[in-house]
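Complex shown without one protein chain; remaining protein chains in place.
Per-chain residue numbering starts at 1, and chain names A and B are given in the order in which the chains are listed.
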Amino acid sequence: MPRTGVFVCWCGSNIGGVIDCPETAAAASGFPGVAFSTDYKYMCSEPGQNMVIQAIREHRLDRAVVASCSPRLHEETFRKTLVRAGLNPYMLEMANIREHCTWVHGADIQQARIKAVDLVRRAVAKANRLEPLFESEISVTRRCLVIGGGVAGIQAALDVADAGHEVILVEREPTIGGNMVKLDKTFPTLDCSACISTPKMVAAATHPNIKLYTYAEIEKLAGYVGNFEVTIRQKARYVDHEKCTGCGTCWEKCPTRVPSEFDAGIGQRTAIYIPFPQAVPNKPVIDREHCRYFATGKCEICAKLCPTGAVDYGQEDLVLTEKVGAVVAATGFGLFDWSRVYGEYGYGQYPDVVTGMQFERLVNAAGPTGGKLLRPSDGATPRTVVFIKCVGSRDEAKGRRYCSRICCMYTAKHALQVLEKVPGASVFVFYMDVRTAGKGYEEFYQRAVNNGTVYVRGRVSKIYQDGERLVVRGVDTLLGRPVEVDADMVVLATAVEPGSGAAETARILGINTDQDGFFQEAHPKLRPVETHTRGVFLAGACQAPKDIPDTVAQASGAAAKVAGLLSSKWLSTNPMIATVNEALCTGCFLCVPVCSYRALEPKKITERLPGHPPREREVAGVNTGLCQGCGACNVACRAGAIEVRGFTNEQLLAEVDALCQ
Amino acid sequence: MRYAYYSGCTLHATAREFDLSTRAVCSRLGIELEEIPDWNCCGATAAHATSHLLSVALAARNLALAETQEADLLVPCAACYHRLVTARKEMSENPHLRERVVRIIGREYRGRIGVRSLLEVLDHLDPERLAAGVVRPLRGLKVACYYGCLLVRPPAVTGFDDPEQPQVMDRLMRQWGAEPVDWGYKTECCGAGQGFSNEPVVLKLVRDILATASRAGADCLVCACTLCQSNLDARQGHVNRVYGSDFRLPVMYFTQLIGVGMGMEARELGLDSLFVDPRPVIRALG
Partner (left out) sequence: MVPLNLNRAIKEGARFVRRLEAESGQKISDCNQCGKCTAGCPLGFAMDLMPNQVMHLIRVGLWAEVLESRTIWLCSHCAVCTTRCPRNIDLARVMDSLRITARREGRIGSERSIALFNEIFLDSVRRYGRAHEFGIGLRHNLLTRRPFKDSDLGRVWLRRGKLKLGTRKIKGAAEIDRIFSEVERTEDGR
C-alpha cells in the first residue's frame, strides 16, 4: 500500500485567497493511499520545503502530491526536495490548482473549491501508481554552434569561446555584424555603433576557438543534446577566399548597380561586392542573380582584373557537417514592410517617406550621403522632419499587435540627430506612448524634448503630396484637435518582426515559435534563454524585440548556459521517455513517422519463446537521447506496446477514474 | 452580359445624366440592363442612421426583386451600391438577420445574386473590347478621379479596390486616353450628406477637394456617386461666393466621359445639364 503525502500550497493569496486550503487538505486526507496531508502559505519556500522533508521522514511517506502552481514552475524544485528527503525524485505528482483553478475561476469560489479537490484526487490516484525512475548518462561533444552573426551571435560566440570551447559561427549574409553595424549611433549614450561593433566582429573572426562560416546557412540539425550534427550549406561566392586579398579592384570596376541591402535600399552596390567597407570577412561575393556574366554570359570584368585570379564562376555550393553539443539561435529580426499595407501613407510612392533604418543609413558617415542628412527625392536638406512611431507595431489591423520596444528610444535618438545636423530644424514626433524603461532612457528622451523636439500625442492618419508639400495629417489627442504638418521628410518607425526564414530555422532546430513568430523561450521568466528542445538556446532579437543592451545580456546568458552544459563530458538524460514493450510490439512502425524528434527507429531483436526456436524480428527502438517524452507514439501504437514512463496507461486511466468519481 | 439594373432615386432626378450615360455606354458595350421592376429607395444614409434593421430591409426588397430576374445586380451610383452591398453582406454573414428581414419584407430572398458596381464591371471587361470602343480618345484631358467614401470604404464591405489608393477609375480613364492626375484627395469625404443642414461645413470640404484637384493640374473631376457629383458641381458657386475663389471645374460621371470617348453627343450624355458646363473642356479635346 502506498504512503502518499499531500501538500496544499496557498501561494500567498493566489490560491489561498480563493479557496480554503486547509479544507482541501482535509478532503485529501480521506483519499485512498493518503497517509498525511497538510497546507502551507508558500510550499516552495525554504521552510515549506523543510516541512515536506520532515513530513516524509516522520510519516514514512514514499511519495508526494504537491498541489500548487504549474509543474513548469516548480516541479524541478520539489523533485529536489524529494531527493533531499531520501526519495526518488520521480515519486512526485503535482496538482496545478493555481493556473488551472484559482486564477481562472476566481469569480466562482464554490466551483473553484470543488475543482481543487478534484484535481488533488486525480493527482493522488496517479501518485499511488508512480514507480521510481532513474536517469542515465550520455556523452557530450564540447563544441557549440551559433546561428546568426549579429551582435547577439558574436557575443555568445566570444563568451563560449573564451570559456574554452570551440564555436562554429554561421552567418547567412556575406558579412557578420547584423543590424547593429548598420546603425549610426546608439542610444542612450550616442556612441558610434561601428566603433563598438566592428572590433567585436574582428575579435570573433580571429578568435582561435571560433570557426566562422559566412554566406552559409544551416540545412539540417540531427541528433540530440550533447550530440548534434549540423549540416551547413556554404553558398557559392564565386570568389576563392583563399586567393582573394580583398584589394577591391573588382567591386570598383563592376558595371552593375543594384540597391544595397546594407543601405536599406537607399544606396547602391555592385554585383561583386562587400556589403560595407569594414565587412568581416573583407572579401567579396558575387550576387549571381544580378551579375551580368551569369545573365548574359558576357562581361567577366572582375575575373579579368583580379590580380590573384580569385574569381571563379564555376564555384559550387559546398555542403558540410559539424558535430556540436549545444546550439545558440541568434538569428535576429526583420523589419515590417509598411509599403505593402499602409496605403494611407502612400504605399511607398513618396521617396521622402523613409524608414528608421533608412534614416540610420542617411545620417551614417559611411552611408550613401556620407553622413549628410539629405532627403532622397532631390538631395535637399530637410528642414522639417516628422517621425511617426508604431508603424506596424500596436496595429493589429495592418501590422502586429505587440510593442516593438526599441522605436521610442531610437526615434528620440533620430530627433536629436536631426537637431544636431540641421540647425534650426523643426522636428515632430507623433507618438501613442513614450516607453523608456531602461537605464538612462527617460533622461535621454527628455533631452530630445528639451533640445526642441515637439512630441505630438496621436497617430497619423494620412500622408499625401499636395504640390510641393508633403502633408502629414495627424491628431493631438491632448489638445483634442486634428493637426497638420508640412514636412520635408517623414521617418516611419516600422515594427520589429521575426527575421525572414525564422519559421524555417525553428523547424530545422525543432523549437517552437510564439504567436508572433519569434522563437519561444522555455519559460518567460525563469528560463528565458532556453527552449523546449534541450541543448538549444536563444540570444537576441530572434526571441523578442530587443535593444542592444538586452541583446548582449541575453547572449551572455545563453553563453553561460552553454558553458554549463559543456562543462562536463557527461550529461544525465530525462527518464520520462517512451519505452517499448518488445513482446507486444508487432513491428508495424506506425509510430516512426509520428515522432517529430525522429527518436524511433526499427531495431532487430532475437526473440526466445519457450518451446520455440529463437527467432529474429524487428521492433521499434527508442533513441533515449532524442526522445522528449511527448507521447505521440503512445497514441499511435495500436498494440499498446509503447508507453511513456511517468505517464503510463495505468497511471493515466487511474487519473481519469479519479476525476469521474 | 445581362444585369438587373438598380438606378436609384437620384438617377431619375438631379442625376438624370448618370442614368442616361450609363444606359448609353452599356448598350454600346453590349451590357444588357434590365431595370428592377418597381424598385424602391435603398434607404440611403437616413435609414441606417435611424434603424439598422430598416436600412437592411429597404435594401433587401430590391435584392429580393432582382433575385427573381436571375441576374447579378448592377448599380452605377456609389451610394446606392454601398447600401445594397452592405445589406447583402450582412444578411449572408448573419442568417438570423436574413430570416428576420425576409419576414419583414414578406418576400423570398436567398442571397444568390451578387451586387456589382458599374465601375467594377467595366474594370473586368476585356481591355481589347474596351479599346475597340474608343473612337475619340480623351487625349490630353487631365482628370482627377474622385472616389469619395462609399465606393471603397469600409474595405471589408465594398472591397473591390484599394481603400486608400484606388485605381479602377484611373485605369479606365487611362484606357480612354485621358491622363489621371496623382492627387491626395481621391477618397476624402465631400460631406454631401450634410449639404442640406450644414452648408458651411460642406463648403469647406468641397473647397479643399476642388483646390487640391486644381493644384494637381486637373481639367475636371470624374466621379461615380450622385451625392458627390451634385455636391461638388452644384455647390461650386457657393464655394466661390464664400471663399472668394474662382473654381470652374466640371464634375462629370465616369460614364459621361466614356461616352465622349465613344463619340457620343453631349446631349445624349446629359453633358448639357450640369452646373459647371463641361463642354468647353470637351471641345478643347478636338
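The rule is short, and it goes like this: a residue touches a chain if its C-beta (ideal position, glycine included) is under 8 Å from a C-beta of that chain, and two chains touch if they have at least 3 such contacts.
Bear in mind the structure is a predicted one, so any value in this text is a computation, not a measurement.
Every visible chain touched by the undisplayed chain in the complete complex is listed here: A, B.
The residue from B:67, B:120, B:188 or B:219 that touches the chain not shown here is B:188. Across A:164, A:482, A:593 or A:640, the residue that sits in touch with the chain not pictured is A:482. Across the entire complex, the residue among B:73, B:149 or B:224 in touch with the chain not shown is B:149. When the omitted chain is restored, the residue from B:234, B:266 or B:285 that touches it is B:234. Within the whole complex, the absent chain has one touching residue among B:14, B:167 or B:245, and that is B:14. Take chain A: the residues that touch the chain left off the picture are 344, 390, 394-399, 432, 457-462, 473-477, 480-483.
The chain not displayed touches chain B at residues 9-10, 12-14, 16, 38-41, 43-54, 57-58, 61, 100, 103-106, 149, 153-155, 163-164, 187-189, 191-199, 201, 204-205, 234-235, 237, 273, 275.
Everything below uses one rule, namely that only the chains that are shown with their structure count from here on.
Residue ranges on chain A touching chain B, taken from their complex, read 343-344, 346-347, 349, 462, 464-467, 471. By the touch criterion stated above, chain B contacts chain A in their complex at residues 162-165, 182-185, 212, 215-216.
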